[in-house]
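The other protein chains are all here in position, but one chain of the complex has been omitted.
Read from first to last, the chains carry the letters A and B; within each, the first residue is number 1.
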Amino acid sequence: MHQIFKSNLIAKFLDGKHVGEIINVNNFTSLLLAKQNSISFYNDSKFREDLLKTKAGIVILKDCDLSLRKGPSIVVDDPYLAFAKISNFFLRKEKKEFIHPNSIISKETILGKDIYIGPFTVIGKNCTISDKSEIEANVTIEDNVVIGKNVKIHPGVTIHCGVIIGDNSEIFSGAKIGTDGFGYAKDHDKKWIKIPQTGSVKVGDNVDIGANTTIDRGAIDDTVIHSGVKIDNQVQIGHNCVIGENTIIAGCTGIAGSAKIGKNCMIGGASMIKGHIEIADDTVISGGSSIGKNVNEPGKRFTNIFPYNIEHKDWLRIAINLKKIGKKND
Amino acid sequence: MHQIFKSNLIAKFLDGKHVGEIINVNNFTSLLLAKQNSISFYNDSKFREDLLKTKAGIVILKDCDLSLRKGPSIVVDDPYLAFAKISNFFLRKEKKEFIHPNSIISKETILGKDIYIGPFTVIGKNCTISDKSEIEANVTIEDNVVIGKNVKIHPGVTIHCGVIIGDNSEIFSGAKIGTDGFGYAKDHDKKWIKIPQTGSVKVGDNVDIGANTTIDRGAIDDTVIHSGVKIDNQVQIGHNCVIGENTIIAGCTGIAGSAKIGKNCMIGGASMIKGHIEIADDTVISGGSSIGKNVNEPGKRFTNIFPYNIEHKDWLRIAINLKKIGKKND
Partner (left out) sequence: MHQIFKSNLIAKFLDGKHVGEIINVNNFTSLLLAKQNSISFYNDSKFREDLLKTKAGIVILKDCDLSLRKGPSIVVDDPYLAFAKISNFFLRKEKKEFIHPNSIISKETILGKDIYIGPFTVIGKNCTISDKSEIEANVTIEDNVVIGKNVKIHPGVTIHCGVIIGDNSEIFSGAKIGTDGFGYAKDHDKKWIKIPQTGSVKVGDNVDIGANTTIDRGAIDDTVIHSGVKIDNQVQIGHNCVIGENTIIAGCTGIAGSAKIGKNCMIGGASMIKGHIEIADDTVISGGSSIGKNVNEPGKRFTNIFPYNIEHKDWLRIAINLKKIGKKND
């Protein structure tokens, strides 16, 4: 975090307006933790006190909040977005090119340039690991996997055979990509016969996949995660799902097999999507809600979780009455 | 996938009726992807166009659909089941007997014949790994574990001490079997004292356990997963649960401690089963539903998830009224 930036150049990069003295900045942080050489941001009136007290050298804020600030500022439309963009200036990849001698990589695999591979990591046959990718410790990559450029794979990940990961994607620790889909047919003696899962998983560019998330391979066709998709921790995506570009899925969500989710959707945490349904672009699903039917019209928001807290004693009354709803003799 | 089968022999194996010319088949796939040497199946009228266009050499279908098909066919009662059964003909285990030199296996452990053990896998003391079993990379197996014949354990799995896995079972990547049950007693100063978990987990034959699924060991007695059970990804099974034969459990389901599930049950994804309850055989639980009481009568279906989508603006009205339900002055 030692590189130094001039605040007027940061303003220029952000298409923002620089107000006040030009200063040198070498780190970014919250208003309260900031020091003279820090850049911070103000976006929400609940942090007004923090803005008044901050020691930050410069603050990114909206035009309407400029009067609250005495020192140097950068005025932009969306301070939170601006902060996200510039914060990447101050974070740097520290890993250098290095193939750990305690990794095991098939000789039939192609490695690009500037690659890092950590200890106890296994890479199977006929894989391609592209330039600048970083694969941490204790990762297993099976045969015929393609990893794009500048991909980061965290410890304890498994990528099963034939999976394709696009450029600039990041797979967080413990995620499992390309596990068998859950498909069985019932035999006459009630035993389950497994349907082979011979498809794969295709993950686009700029995709993030959260810790301990699981994405099943397709039964025959592939499961597809399009570019720009962001998936949080402990999400389960069933076989043959298709997740559209730039859709964001919060933690603990389950998406059953063959569901097709549109582009630019926002799916709240702990949601449930039924299998085989289609969801239009720009759909918003509130956290904890379930979607059991197709959503044909884009841009709508769906919810079926309580927006208030219900005390246990009140719920006992509500629940007993819910059970009677619609009864003829009620 | 290069072994060749005569289509009349496939028909015989399936107890089906062969119609038309006998052909040679060396792969199986969907109607759309099939070629002259492929076998495919037709089970659902929504794929009618695919059936009419398919290049498959032979198609498995029902008697009532035979008129739709011009080329060679195999007529059976359940084409999907038949397809599952024959698809295993065309998939072959590629792993040969091999103990990777970078695995660590206690000398006090017994290894059967034709076993594969991958790199960076650890096997503790006094284990038994039976014939034809395959344990992939980065797996940890603690002491006193028994693995049956022809078991497949995927990368990143942990099997804790004393667990027993039956023949022909498959444990998918990242699953944790035999973790401590969640049992605590509250001390007088509100601190939690852990109840030791000294039971184990017994897994029967032909059981599948999904990726990142967790199954806790029993407190004193064992947690038991009976033969033929199929468990999807990210399922949590608490200590001392008993899951009956051939029951199937879809992803993201949580089953709290000491629940007893009967045989041949079907539990939909993201379901919740309360602890200490009993569920009769052949029970069906719709995805996303909760079961909070015993189910004594077998063969019933339970649901409490919305079968439709609720728009956010409608839900606000519904929710506020739900809260008032059963109020005396309402």
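The definition used in the following text is that a contact is a pair of C-beta atoms (placed from the backbone, for glycine too) under 8 Å apart; a residue touches a chain by one contact, two chains touch by 3 or more.
Please read these numbers as outputs of a predicted model, since none were measured by experiment.
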Any idea which of A:109, A:128 or A:173 touches the chain not displayed? A:173
Who touches the missing chain here, B:4, B:64 or B:193? B:193
Which of these touches the unseen chain: A:154, A:226, A:239 or A:274? A:154
Per the whole complex, from A:5, A:42, A:83 or A:116 the residue touching the absent chain is A:83
Listed in rising order, the chain A residues that touch the chain left out are 28-30, 33, 78, 80-81, 83-85, 87-88, 90-91, 102, 118-120, 136-138, 154-156, 172-174, 206, 208, 210-212, 228, 230, 232-234, 246, 248, 250-252, 263-264, 269-270, 287-288, 305-313, 315-316, 319, 322-323, 325-327
Determine and list the chain B residues touching the chain excluded from the picture. 104, 120, 122, 138-140, 142, 156, 158, 160, 174, 176, 179-180, 182-187, 190-196, 198, 212, 214, 216, 220-221, 234, 236, 238, 252, 254, 256, 272, 274, 284, 286, 289-293, 295, 300-304, 306-308, 310, 314, 317-318, 320-322
